[in-house]
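Omission of a single protein chain aside, the complex is shown with its protein chains in their original locations.
Chain naming follows the written order as A and B, and within any one chain the residues start at number 1.
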Amino acid sequence: MNLITLSSPHHTQSTGVNKVMLQVLMALVPGIVALCLFFSPIYLFNLLIGCSTALAVEALILRLRRCPVAFHLRDLSALVTAVLLVISMPPLIPWWITVLAVSCALLLGKHLYGGLGFNPFNPAMVAFALMIVSFPVPMTTLWLAPNSGLDFASALQIVLGQTLLPDGISSATPLDYYKTQVGRLTATEIYQSELFFGIWPAGWIWVSLAYLVGGLFLLYKKVFSWHAPLGLLVGLAVLALIFGLDPDSNTPLHLHLLAGSAIVGAFFIVTDPVSGATSRLGKFIFGFGVGCLAYVIRTWGSYPDAIAFAVLLMNFAAPFIDHYSKPRTYGHSTRHQGYK
Amino acid sequence: MFIILIAVSALGLLALIFGAVLGYASVRFKPEGNPIIEQIDAILPQTQCGQCGYPGCRPYAEAIANGDKINKCPPGGESTIQALADLLDVEPLPLDGDHGEEKPKMVALIREDECIGCTKCIQACPVDAILGAAKQMHTVIADECTGCDLCLDPCPVDCIDMVPVNTGLQDWHWQKPQDNLIATDAQPKQEASA
Partner (left out) sequence: MNAFSPAPNTQVWPLIGGVEPKENKQQSNGLSIGYLPLPPFLVLPVNQHIGVAAEPLVAVGDQVLKGQLIASSSGKISACLHAPTSGKVVAIEPRPVPHASGLDSLAIIIEPDQQDQWREQEPWPNWQQRSSEELLARLSESGIVGLGGAGFPTASKLSIDQQIHTLVVNGTECEPYITADDLIMRERAAQILAGVAIMAKLLQVKQVLIGIEDNKPEAIAAMRAALEHYQGPEAVIKTFPTKYPSGGEKQLIWILTGQEVPSGRLPADLGMVCVNVGTAAAVQQCIVDDHPLISRITTLTGQVLAQPRNYELLIGTPIVWLLAQLGVTQAERIIMGGPMMGEPLANPQSPVVKTCNCLLLPTQQELPLPPSASPCIRCGFCDDVCPASLLPQQLYYHARSRNLEGLAQQHLFDCIECGACAYVCPSSIPLVQYYRYGKGEIRQEQQQQAKSERAKVRFENRQARLAQESAEKEAKRKARAEAAAKAQAAKAAGDNSAIDQVIKAAQAKSAAAAATKAEGPDLEALKSAVEQAKNKLMMAEERLAKAEQEMPENAAAFRTARDKFAEKLAKAEANWQKAQQETKT
């Protein structure tokens, strides 16, 4: 008898990173469906470009780094990055920006630091920030209004750069619009604009709600704990309540939470385990920080939707948060001081 | 003009204050510690084999403190060099091959029936790890032997061997898992003996 001697435990759940990532992808489906329904099915094309770029670039880099390509491709993390990136970019973005963004995410955001598990920043957000700084005009103006009636073929032509953007098709996001108009118009006036049709900017809200469904599914599946998402929402809400009580002078709470990328951010971005804080308390602090920073940048900064920058800033702080949010080890009287 | 003067003097004042605080702190919170030679000596493996070219670990520690290279100690090997580099804040160098290579830990073993009791090895042993008297059989106290090899040459009948320190059940521990291996591949020994 030749016996195999492997260290205990001999029993594992063996979920596998790819199962976790697959669940995340599945949870994104409702959001993507909502995007296609309320804005444009062009998102599907963008996703196709983004995902194929992701697979190709990831494979290439792994090859260059002499890592087992198939083994690492199977963890699906590159796909998750690509999908998150594509759905946070405007729908009519030229295809080459998508390609560039996904490549940057994987190369500069991930592999430069040693690949999955070693990246200090959220790769998707690194690429998003890079793109918005490098191509501010397309990244802020190529949004569609909900139910704009733009058909897939013409949208495709715009994305492929074959036609120029027809007038009146693109629109600002509600947060952007509100912010630029709020000094001049009253809240009621803003709500009457065609973007809103009432106080709820319909399409945007539905998309957020769809993401929320996906997020709750992940929460139920215990892919992440509630701490980071709640932290973000609480952080954002607290500041919005303090400073935004008067809807005539500031963006109100419900728009902050539901009209921008706050829900995607809360359930799909700040929950990225690699670049966030790890302990439960740390996760809450991390999310809370992102929420506060997002509000600050949205309100007093120049970017209308600021989750990406807020996340990157908090990524810097994650090791620091980890250091001070360590739990107390069994049998020790004080919280344990981390590695100096 | 006046504004510039104010700015300069304010900055100067700040510099003075911070300088004073820092100066005070550096005296007040001076990290107390062993003299550097002690710290170096504590890192060296104390084999006392002299392979570094100095008569023992302490002299080499003194030499390092005076600027000698840190890569001359074969028994310590990479880990010692790394620790020295950390301590002295210098680049770790690869082990200097002129002084020998890093070998597994050994202890001396006297083939006792051949020992003629000449006491030559006792005189050679730097840590008094050999027990014996003239014309009596000698033996090595394995626990105290540092594996320095110094007793081999003086033995007129070559009855001393260096044998690897045997890992008993008590000393055995799990090795570091290898990265990126399929679990069943992690069993080369078992497969080989199959």
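Assume a residue touches a chain if its C-beta (ideal position, glycine included) is under 8 Å from a C-beta of that chain, and two chains touch if they have at least 3 such contacts.
Just so it is clear, the structure is predicted and the values come from calculations on it, not from any experiment.
In the full assembly, the chain not pictured is in contact with A, B, by the touch criterion defined above.
Check B:30, B:135 or B:176 against the missing chain and you find that the one touching it is B:176. When the full complex is taken into account, the listed residue touching the unshown chain is B:57, out of B:40, B:57 or B:70. Residues 1, 3-17, 19-20, 71-72, 75, 77, 115-118, 224-225, 273-274, 276, 278-280, 283, 326-333, 336-340 of subunit A touch the missing chain (whole complex, contact as defined above).
On the side of subunit B, touch with the chain left out of the figure occurs at residues 41, 44-48, 56-58, 126-129, 143-144, 146, 157-159, 161, 167-169, 171-177, 179-184.
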